[in-house]
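The structure's right below; bear with me while I get my questions together.
Complex shown without one protein chain; remaining protein chains in place.
Labels for the chains are A and B, by order of writing; each one numbers its residues from 1.
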Amino acid sequence: MFDFLIHGFDVALTPLNLGLAFLGALLGTLFGALPGIGPINGIAILMPLAYTLGLPAESALILLAGVYTGAEYGGRMSSILLNVPGDAGAVMSTLDGHPLAKKGLAGPALGLSAVSSFVGATIAIIGLTLFAPLLARVAVMFGPAEFFALMVFAFSSMAVMMGKDPVKTGIGAVLGVMIAMIGVDSGTGVMRYTFGLAELYDGIDFVVMIIGLFAISEILLMLEHANRQDAGDAMPPVGRVMVSLKEVLYCKWAMLRSGVIGFIVGVLPGTGASVAGAVSYTTEKRLSDKENTFGTGDMRGLAAPEAGNNASAAGSFVPMLTLGIPGSGTTAVLLGALMLYNITPGPMLFSERPEVAGGLIASLYIGNIMLLALNLPLAGFFAKVLTIPRWVLVPAIAILAFVGVYQLHSDLMAIYLMLVIGIFGYLLRKLGFSLAPVILGYVLGGLMEDNLRRALSISGGDMGILWQSGISIGLWIAAVLLLVLPWLLPRLLPGKSPARA
Amino acid sequence: MRIAADRILGIALIGLAAFAAFKATQFQVTFSYEPVGPKAFPILLSVVLAALSLVLVFRPGEDGAWPDKRVALKLAAVLVVLLVYALLFTRLGFLVTTFFAVLSLARLFGAGWPKALLAGVLMALGSNYLFTLGLGISLPGGHWLPDFN
């Protein structure tokens, strides 16, 4: 039954396709590393290129899939180095990644995140190879009621982040959900909080949101730090560059668990890398953060979301290849690329065009190894970003933020919005808020409302639909368990001593 | 001053909640198939926000360190630079606006004139080259030259 894969490796190992996989990985890492320019744009930009080059379908897909997976790798770099997420999936990687860099561990953090990305992606690719058709059937069992239960689960796992200041965490999350309400209501078409501005009809875009909230506020904070009675320039010298085996092993459970979680979240249509990163981070914190070190530069807190978001990237290929239904925004664009080649993904793809399905999956294996090989040695090189003086770094961040938002919207209003959100983010941070709950509220809140309302319009108002299926019952139980587990778990998984440099 | 920040925030947020809830009641639904509707969530959120903010008003947390006047002026200057950058971004084009934005930001972040000028020229040209040639992203060319269409 794995003929398609053997055939696929034949396809993927030709010099042209190997070269394209490498080019895709390299470009993807770069696209991901630049804040604002994520996998979707990377693919949208390269798609016409591949087409005009006259590449055969499988080669084009190999190039574009390389960009996609590469971008998930690259997204973490600016998360760790600048506290600015490189793309949607990398928001949670700022939480422990940036504190690590502040401790002078930027190199190991980058290395560790490359390894975690590799582990997460590998788990997901194996899952894709083995279970794709089966999972496709499970994925469609997720209806609105099940998604709603999943969001309740995600929010309850978020409760762990209440740590220091529960009131402000709560307010942050609520504000995030409220921002998600802006725009045309997806159920009734009513305009909510748009104030007559057409630019707000579609809501506030994710990229505008994270660039404003993180990048612009970071610039303002950097200015303050620069003017404080010289705090020794905040960043310690970049010390050790390579991640040690001990550190990797310390995070092994975090990576494995998050890889599985990320893969499952990726398989579900409608949830992508941002949800995967969030759920794997909060789950990992819930499960293994005994000493309350998450958020202060715990390696596991970086390994978890990185494994999770890369796994979800590979996972989202499952519904795309088997059902012809995109599992994420990015696979929606890939699907468009396939249509350009007159290929219609779906159950017939594996039998009718094995060179495409097999070639793609094989190239995911190869690309993933390439990405690890590419990213590990570069960790030390990129860690040097931290030694760049602020007067170079800040303009660079500003340029990236502007270009990132502008090329997405071709519209100045989006840039103004980004600046407003930036000021808002700065104030929040000054007032002791963490930005993660705001982003999580924003991502999960909209999904939660939409799916609750969809579920209730299916049932005609009967709440029973919310716990009708086995899947939703399971999720409700898991949500409750998440709140109880801390008392149960210490007996099941004895924690190991933290590896610190 | 110490306790004020959180209290002011709390009151402002209660105001926001009230505003959001009021706006929500104004939503005009021509018709809808669902029992929940577009108003329920925003109103619910407003109530939660107001309740949490009330806690903030009565039990404010510690105040952060706020910038003094000099730094605040600089912050405002950075924002003005960014705003002007945005205002002129399409009109004057990427190269020119980026040069000036980098120049002024570099100055604000402590670079001397020679360094700032060098940064402006190199970064404007470098990023232009990187984005257009390297990544195939189109940047605004500006409308200040006479029409060459």
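The definition used in the following text is that contacts are C-beta pairs under 8 Å (C-beta built on N, C-alpha and C of every residue); 3 or more make two chains touch, one makes a residue touch a chain.
The rule is short, and it goes like this: contacts and distances are computed from a predicted model.
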{"item": "Complex member absent from the view - protein name from UniProt, among \"Lipoprotein\", \"Tripartite tricarboxylate transporter substrate binding protein\", \"BNR/Asp-box repeat protein\" or \"Pyruvate ferredoxin oxidoreductase gamma subunit\"", "value": "\"Tripartite tricarboxylate transporter substrate binding protein\""}
{"item": "Left-out chain, listing which of the shown chains it touches", "value": "A, B"}
{"item": "Among A:Asp10, A:Glu199 or A:Glu224, residue touching the chain not depicted", "value": "A:Glu199"}
{"item": "Residue of A:Ala12, A:Ala65, A:Ala106 or A:Leu335 touching the missing chain in the full complex", "value": "A:Leu335"}
{"item": "Absent-chain interface as seen on chain A, which is shown", "value": "23, 26-27, 30, 40-41, 43-46, 48-49, 51-53, 139-145, 184-189, 196, 198-202, 205, 269-270, 319, 323-326, 329, 332-333, 335-336, 339-342, 344-348, 381-382, 384-385, 387-388, 392-393, 396, 408-411, 413-414, 450, 454, 457-458, 460"}
{"item": "Contact footprint on chain B, counting only the chain that is left out", "value": "30-33, 119, 122-123, 126-127, 129-130, 132-138, 141, 148-149"}
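Following the convention adopted for this analysis, only the chains that are shown with their structure count from here on.
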{"item": "Chain A-chain B separation of Cα centroids, rounded to whole Å", "value": "23"}
{"item": "Partner chain B, residues of chain A touching it in the complex", "value": "27, 30-31, 37, 41, 45-46, 49, 165, 167-168, 170-171, 174-175, 177-178, 181, 185, 187-188, 190-193, 216, 219-220, 222-224, 226-227, 389-392, 394-396, 398-399, 402-403, 406-407, 412, 415-416, 419, 422-423, 430-432, 449, 452-454, 456-457, 460-461"}
{"item": "Chain B residues touching chain A - in the complex, by the definition given at the top", "value": "5-6, 9, 13, 20, 23-24, 27-38, 41-42, 45, 48-49, 52-53, 55-56, 59, 61-62, 64, 66-67, 70-71, 74-75, 78-79, 82-83, 85-87, 89-90, 94, 98, 101-102, 105-111, 115-116, 119, 123, 127, 131, 135-140"}
